[in-house]
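Every protein chain except one is present and positioned as in the full complex.
First chain written, first letter: the chains are A and B, and each begins at residue 1.
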Amino acid sequence: MAGQMLNVSKTFQKLCISSRCKLVATIVNPFKECDAQIITSNSTRNANFFSKPTAQHLWKGITSVSNAGKKRGRGKNVSKSKIKDLNRGQVIGLGKANIIWPGLSAPIIRGKELVQQQQLPEDPEREKKLSQLRDQMGIVKRQKLSPIERGWSGHKMPGRSIGSPDPIGEDTFEGFDTKVLELKTVFNMKGNLGRKRRQSALVVTGNGNGLAGFALAKGSDARIALRKAKNRSAQKLMHVKLFRNHTVCHDFFTQFDTTKIFVYQKPEGYGLICHRAIKTICEVIGIKNMYAKVEGSTNVNKILKAFFLGLLKQKTPEEIAEEKKLHLVELCKENNYFPNVIASPKECRKPEEIPKDEVMDYKQYCFDGRVVLHKKKMPPFYSTYKSYQIYLKKQEKLKNQFKVKTNLIAEYGEIRSFMADKYPECTQYRREKKSEENETEAS
Amino acid sequence: MNKLRGVARCGLPFPPPTKIIRFQRQGCTNRPFYHIIVADVKSDIHFPPIEQLGTHDPIANENNEKLTSLNYERIRYWLSQGATTSRPVQELLGLAGFFPIHPRSYMTAWRNRKLAEETSKIETTGTNEQEKE
């Protein structure tokens, strides 16, 4: 019985341990030597456990778990990457001993000569090639994405660009770019099919110059869903007004369901500081500088719709001036607050004609009379600690250190006192490198 | 009676001054720097002063200058209020041409000159002896 068990374990090892494991050599080799012993000491049987179940059966036992077992949480570590076909790369007639078998691994007659059976020197590369083949088995290599192509997160689709929509007849979408906002699996119950699984894609497309559209589409495959959504979004293009071709026309508030967005116009060089979905949409539309704060639900669908609603409701400066019947003037610190008239109405109102309760503050006018709550920033918790006060006192003497250092470097080329000529120790102390010390000691 | 008291103070001002213009050491270890302040005569040296009247840096700078700043207007005011001055401040104001030069300055200068003469003499004699040898 014990001998049988030994045999079983031996076979298992042969079956499932990959050759990169060093164990193989250590375990298998001793058996080889004592093969004769086993044969002599044990009575042989023609039929045993291993001849009854087929190879397929045995494989299944190792590489998969029964349904009942799965429910109990078994076989969690079993994955396809662990299943290795050890027969791959092996050909009958070609083995470790490099022997030519005419009729099996070589033709019987080569040219006019009869091929003889002969042993060639062992091929040292064979084993290496086999192990390399087995190592690669089960590992699917993902294609590497460049940082520019990457989406919001790792290898996921959302945030990634999928090119311009397909042309329709003669209409091509040149200069358009489509970006994925959402790609998810959705299920639907069917009468005959049960739970039907599909992919749902939400994409936004635009030419980076104020023309943009979005669409949601489903398909059996991610690729199909994305293509469908991309082409559908190209059919629903909207025009968005831009201010000086880089930002939104004015600050505004917008809401869709429970998603509220406060959008602020920003000067050039500010960048897009907002939710990643809004940032992606802005990139597609061509807005380069903006700040947006999302309150409430951050569902991508809702954000998208709320943002587009707000963008479409924007008024150009000319419209604002005409509506107010007043000049709209920009005052900029960089221009010494020189009044720059952005838009003028056809007829300007006189001061008497303006009612007293009219909203004259531009920001408040843009937010439609709303007053945005800007929470006061609390001082950090440690600011009241005595230890922090002591720390501040100690840091006080270092407040100009950086400036002084840079000035010294500019003047002398190094950090040194003006007394350094008289007293050479008035320069920055530098510890000698350790390696040099060691070398000197050794020598 | 008052006159008598004045006599008793041997010509020193009466009533005795309550305020003094003096140095207050600021700066850190091995790097002195002084504020010229007006303070109560009996107040601790570290007490916050009544008013700062200037600064004095006793260590020469890159151009071999010792820098002093003095608010003459306020110094005049406090002197008119009967404030005294400490000896170092008197010496400093003397050098600035605000007060007559303090005798101590002359004494120190004379001593320094004498010392320098002696050292130079010793050096010259020492070198001469060496040459003789």
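The rule is simple: a contact is a pair of C-beta atoms (placed from the backbone, for glycine too) under 8 Å apart; a residue touches a chain by one contact, two chains touch by 3 or more.
As a working rule, contacts and distances are computed from a predicted model.
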Name per UniProt, for the chain absent here [options: "Cyclin-dependent kinase E-1", "Aspartate--tRNA ligase, cytoplasmic", "General transcription and DNA repair factor IIH subunit TFB4" or "28S ribosomal protein S22, mitochondrial"]: "28S ribosomal protein S22, mitochondrial"
Of A:E334, A:E396 or A:E425, the one touching the omitted chain in the full complex: A:E334
Hidden-chain contact residue, picked from the options A:L145, A:C348, A:L392 or A:C426: A:C348
Positions on chain B where the hidden chain makes contact: 54, 60, 64-74, 95-97, 101, 105-106, 108-110, 112-113, 116
Residues in chain A touching the chain absent from view: 250, 266-270, 324, 326-339, 341-342, 348-351, 354, 360, 362-363, 365, 410-411
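In this section, only the chains that are shown with their structure count from here on.
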Chain A and chain B, separation of their C-alpha mean positions in angstrom: 73
